[in-house]
Structures are given as C-alpha cells and as structure tokens.
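Have a look at the structure below before the remarks.
For this view, one protein chain was removed and the others were kept in their places.
Letters A, B and C name the chains as they come in the text, with residue numbers starting at 1 for each one.
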C-alpha cells in the first residue's frame, strides 16, 4: 500500500512507544500487519495523552451530573446552564512540556488550543485563566521561563481579544525542570446552537480550515506522554509557532459558520492533529471518513501522509458541512481571508481511509482506535502503592519553635514568592477587553458580567500542590474547596468544575497512588459542594531527572451570581469604621503551610483538616451575606494564614483604584500564636460589615451553624494585630504601616522579574 | 447621532465601542474594512485590537484597507474621527495624525488603569472637560510609546494638538507617571484641525462604576455635544 | 527566483527601546565590550520577474509603502 510502505520492523514498533500487548492488539484489529501510517495513527491515539489509558477508569468516577450541566465530559468543552439563553462553555488544558522547552511559543499555543476547544462548540470566548508553576524565582532559569510564559500567554490572548482575568502563579523547587502551564477558557454559547465534534451524513464534504500543515509537533501527543530529558528535548521536532491573528480569523469564521447553520460538525486539530479530529468526529457520528492527503495544505515540500496525519501545527480546524453548501461556506471563509479546502468526505464504512497519490495508505476501523470501551483498546489498570516518603511526613507542633518576633516573621512571609503580589503577571494580560470584567484580578475570584441578564459568572483556578504531595486525599479535596471558596467570596454559587491533573509517571505505582487518592479527595468535595466535573485534561509524565513534580490537580471553578441587583464582593476593605469579622474556626494547624516552608524550611504535614460541613456552612454564609448586601468585603484565608489575609484585605484595594485602609484587630484564642497568625486552617474567611449589620451577619452564621467572631475595625494607616490567650490581656504582635507592608508585598516577586 | 465603528479582521474592541456608544444612547453600526463609503455617519471610531495581528508594525497593514480612503475623505470634511489604541496606531500609519508609535519602553504589554490630564478642552472630544481635569481610564497596549521629534512636538504644542498626557491621580506629570515612554507623556493627540483624535487609553472601558470608572463617558459626551452644535 | 534582502533600521534620533533593553541585558550578563545595539528588521522577499530594474522599483515601492515607516525607519535592500 502506498509509497511509504515501510516495512514494520521490531525497531519501528519500539520507536512508536507501544507497550505490553498493544502491538498484538493492533494485529488483531487490522487482521494484518499495519502500514506505517496506520502504525503512526495507533501510536498517537493510544498515547497516554489521547487515550487516557491510565486514568479513564478513575475519571469515570467523578460526579458529572447536576442541575446546571448541559454537556459533561466527552466533548471539546463542558457546558453549564446559566439560566439565560446563553450557556457557559469552559475547559482547562495543560501545555507543560512545550512550555518547558520553548516558554513563549509553548504557552501561547496553549492558550490557542484551549480557545479552540471552546469556540468549536459555538461559544464565543469571554475569558481565559492561567495556572502557572515554576521553580524558585531567584534562579535565572525560572526567570527566563516565567518571562517567556507570561509574555506568550499575553501575546496570544491579547491579540485574539480574550481577557485573561484570573490565575495563579506558584514557585516551588519541584517545578524547576518541569514547569506547569495550564490554561482555561470560558465562552458563551446560545443553548440552541451548540456545535459538536461530529461527522454525519454520508457524502458530506470534510473541510480543512486554517493554517498550513507543517512538520511541527509531529508526535506531540506522544511527546506529552514521556518524561523530559535532554534526549527528549532533542528529539522534539520543530517547535510550533503561535499565530494568534489566524486564531482570531478562525474564531470569527467558525462562529459565523455555526450561526449560519452551515456546520454539521466541527473540531479543532489539537493533540494528534488530523488523526484525532478525523477519527473522533467519525466515531461520534457512527460513520467513517475518507481523506486525501494530496489536498491538505502543506507548509513544506515533500511531506508524506505519515507526517501530515501526525502534525500538530496550530490554528487548524476540521469541519463537516452539508453537501451542496460548499459555496456558502467558502463565502464566509473568504470574508475572513480564509479558504475552505475540501480534503475528503464522510463515508458509511466506519473506517478512516487515508489516500495519498491515489493510493490507500491507511484504512482502519474507527472504533478500536478511539473508543476506550473497545475490548482491544489499551487500558492500564495500575494499582497504586502508598509512597514511602509519606511515612515520616508529619511534624509534631511541639517540635516547632514559635518565633520570638512574629512581626519579623510576618514581614518575611508577606514578601515571599508565593504570597507576594502577582500584578506584574496580570498587567501583561488584557484583562478588561470585552468590558465585562467586574472584578479584576487581585481579588479571590474574577467576576464577569453577562450583559443584558441578571447573571454574572465568577471563576477561579486553584490548587495547592504541596498539600497534595503531603496528603493526596486532603490536597485533592482542598483544591476543590478552595476554588469553590474563592468563588463564594465573590458572592457566587459554585456550579461546576473542570480539572487539569498534572502528575509524574503513572507507571510509577507510588505516583499512581497520589493520583488515586487525590481524585478520591476531589470526588468527595465535588459531590459535597454539588459541583460536578464537566471535563478536563490529564498531564502525566511531569518528571525530570531531578524527580517528579508535586501531584497538582488544578481546579477551574465556575459559579453564578444570579440576582437582579447583581451584588458581589471583593476582598479589600471598603470603609473606615467597618467591623472585621472572622468566619470559621481557628485550629492549631501549622503543617504544610507557607509559614512552615519559608520560616522553618520544612515541607512537612499534617495538611490542614477539611470538614465538608464547615466548608459548606462558610460558603452559604458568605453567599447569603453578600446577596443581602450585608458583607462589604470577603477574603478567604489561604497561603500565609490570618495575618496575610488581613494584610491583603487592607492593601489590595489600591490595585483596583481604591484607597488602602488599615485595620485594628484583637483576637482571643486558645492555640499557638504562629498557628493563629500563619496557620492555614481551612474553611475560614475575613469579612467586613458596617457596624449596624453585625447582628444580621451573626444571625446568618448561626443559621448555618458557623463559628463567627468579631475581631476588629477597619481604619487608620497601619495593620495592628493584638492577640490574647483566654482571659489574658491583649499583646501587640504586629504593628506595621501599610505603606511598608505594601512595599514588601508588591516587590516580593517583582524585584526578580522587573 | 450615528457612529460608524470600523471593523478590521483583528479588531477586538469593536463590540466594546458599539456598547459604549449605545450606553450613551446613540446609534452605532459596524463598518467592515472592505466598505466603500462611510458618508452616512456623524462620527467614526477606529477601535482597538490587532487589526492584522499587528504583525510588521501595528496598523501598518490596516492603513491599506479599502475603507481607509473614505475615512480620509470623512476626516477632510472636518467630521470627527476617533482612533483608540490600535485605531490610533492606524491613524498614525495612515498619516491622518503625525508621529509614530514605538514599543513600550518596558517591552511589555501593559494593561492597567492610568490617569490622564486633559491638556486641551477646546477639541470636539474634550469640550465637556475642564482643562487639567484628571480622567481615570485604562490602557492596554504593547506599542503605545508615542514618538515625535522636537520640531514636531513644538508644532503639536503650538497648535494645541496634545489632547491627553499621562499623569498621577493628583495631576503630576513626570517620568514616573509615564507608563510606556511616550514623548512628553503623550497619551492622545489631535490633528491640526482638531477633528481627528488618536489616544492610547480606552474610554469605552471606563463607562460604568462597576468597570472601575465612568471617566470615559466625558469623551463621548463631548463628541455628542459637538455634533449637536454643528 | 530573484530574492530581495531588505534591511529596515531606525532613523538616527529615534529611540530604539528593544536595542536599549538588549544592551542593558548584555551589560548585566557581563558583556562589557558592547557599546550599542540597534534592532531592526531583516526581510527576505522572493519575487517573480527577470528585469532587475523593474524588480528594484517594485521592492523600493513596497518598502516605502509598507515594510518601513518613513517617519521613524529607513531601509536598504539588495536584489540577488
């Protein structure tokens, strides 16, 4: 068959990374030796990245149904009901390995990919979020990666005109050689015009739209499924260069085609490019596809079917249109300076048939290539084994000495990498375009308005990888709770989540245990909070010779504020004289904290407890208090604990053009001073209310059975924190001018990245 | 009043501008870059974005769009034309405004609220402002470092063509309050006649308290008032 | 096919923000011999035709109209 009828040798099979009996299964499926092109297609589709062979059975256990869910996992993006005509499509994806090799282009193309996932559904993207993890910002290498990644995300999203409105930026040594770049996109789609990645209608044309196909990214999916070493970096075929202007054209043209009902089905050519889009679309429609390689627009001379099928060139879409409507399709595309290239047609036989030079070079059944339920489809039922490192992972509080000078400790923390302000990141992103960003970055969750409705969308991405490393189950649960809590702090009800699961090699039983456990934790929290999973992405093999990353399940949460008055909250104090109230219970927990790491140099547990009942009580109280116009500011307590949350409530308003406002705080407690000030006990938040609303707030908290304590007053130009054990008199622990705090906080990271 | 909003393939503030016009209770319409005529509008807006990816130089390719000839004719007739951000860059490239745009001195894209000092309140775009009034309006650009040589700067000043300058919240103008390195802290200029305005900041983003400021409105109010009197 | 090599550089007196930043970065990296850096564009154009004069005229035109901004940039080219 065909001119690239290369003999399939043992060596070639090995080079394609097949494991166990996968090649035997191919022989069974094909009933013959596969062609070279077929082998390449199997290799890409059965790679971890496309097949989810290690993770599928666990992902299936996620709760996926609920009152808001219109589209769960399985499509290019999940969709939730906003209660208006327009539904919300959203999804998160990783671009870790490409970004580690080439930070600017890797991160940029990551944004491109996730935007396409959203607009192929017919949704106009309205926001992006980014979750970033690097090594220590003090190293040259991290500074280089950081600059490139942030620049790349900005360059792409800004050009396409999608505001990047929230994210997280975390620095931990374990990410030094394997940075994480996760990107999320949110879009709005008319409920009646949701498009799908499906091929239907025998004889319908298969149309190729967008950039030319080059040799870039061949075997990208396979590449994402191996560890990063110097050797793999070399092996990487040429880097994909982002073309955001092409993306913008594709976006507008795609939406117009869908709007004009010219689309039967459409999907972007993402991982494994033409291979995955053609097989997946065929599979979903119960049909097959015939593709003529000669017709595919190519960037380079001499590209063969194998290369064309496996190329991961960016900014390309595959579409099935109704036969006879080709002219109308072409007209829309011409308007946007694009072309419709018919490269094949839908066929009845459920096979993908690839032709080149008039000859058939691949002819393979769609089902076993795509459907994970097929009996010959690879699956790895790995069983995890509890990692040895967890044996001595917990400290006893008694072994840690409380520092003498807590103000000095506070100063160090407020300027530390993970706590210091990240405005230099979001200021490189256009976060205001589309004029819907009501809460800009720099508060717990971003809030976007849905103009012309009573609805606003709140969103946040979160994960604490250190927690998940120290206690995978709790870490997983906390990631879900924290993202929901951030959303609740804006006044929204969390509705659904998408997740990006970043782990080391699943072939390592200990890492697989981290995976199992953290997913179990996520399940527990997602069920309790009624936030089903609508999709996501698994990124395994995040390892380098220096070891695996922390297990990092990043949660992207979507919530709604539904209210005629559109009341919402931000995290910073509003008015001098307002009362500061602590919601939730203080516990004697210093394990796993930023404080323990930065001040004591220890990465040790125990991870703070998480009680779903308390979490739900807190979130309900926040929501009700905000909706009733009682709570004027709300900020959850996370990295750095109570003292940092207070400081941020004082100073972060300045980033939003508001005055900074001091606080005078007195807290009675029965725990260690450092636990109180810096511990990261979960399910707590700092809110402020005007004095006359204190009682009303207490009533709400009582109703939900939530611990509540008035701890101080807004005002002045300093942050003053006094504490007292039981009946003892108050002792001043922190008394600092806000300007000094602000200076430390604003420069903690900035000093390294200018 | 009817505003025409010119749409290039890579414009991305076109919808925002339309929204802003409608917030001002005026009519607005999109004008595709291939259009031949803009004669039936009272004012034109060239919105922000990345007209052709901003490849080569921002605005360099857009200037050759078919609609630009009629934009010139429109401007020559003394009708108001506003170029915001990328729109400003296009007007510079097209020669409707003098000078050129360089990359920000930080080489980075900057998106944040800044303060503008109104330098001239006699133009169609600022007649509702006080001289020296401070407006809080966001910027979002990577190439907003306005450049002109000394001779041109003198001309601009002599003709009162400098419309806005970057300042702080108290109105202080210096290197520290200059976000992008622009000559003389220039954020916006008009042509000699005063009917063409180019500005880097986005007034259409500052139309509502919930978006952070309503200071952008005054620019639209000025244009509307000017058109009514005309 | 003839190829035109085009060099676009900043005019004297125009500040080159990229060049300045790169110069500073090199300083920091310890390259003390570098006195000045100017960053411009290098453009290669493949053009059909046989008449060199005609080709040069066309290239000059597209440089003047599109590839360079005469307010701040100057250009040179050679056709090979």
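Just so it is clear, contacts are C-beta pairs under 8 Å (C-beta built on N, C-alpha and C of every residue); 3 or more make two chains touch, one makes a residue touch a chain.
Model, not experiment: these values are computed from the prediction.
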For the chain not depicted, the shown chains it touches: A, B, C
Touching the absent chain when the full complex is considered, from A:54, A:196, A:215 or A:574: A:215
Identified contact with the non-displayed chain, of A:245, A:467, A:541 or A:595: A:245
Residue of A:204, A:313, A:434 or A:499 in touch with the missing chain, whole complex considered: A:313
On chain C, residues whose C-beta touches the chain left out of the figure: 1, 7-9, 19, 22, 25-26, 29, 31, 33-49, 55, 58, 62, 65-67
Residues of chain A in contact with the chain not shown: 101-102, 104-105, 211-212, 214-216, 238-243, 245-246, 299-300, 313-314, 337
Residues of chain B (touch criterion as defined above) contacting the omitted chain: 52-53, 55-56, 61, 64
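In this section, only the chains that are shown with their structure count from here on.
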Centroid spacing, where centroids are CA-atom means, of chain A and chain C in whole angstrom: 41
Computed distance of Cα centres, chain C from chain B, in Å: 29
Residues of chain A whose C-beta touches two or more other chains: none
Shared-contact residues (touching 2 or more other chains) in chain B: none
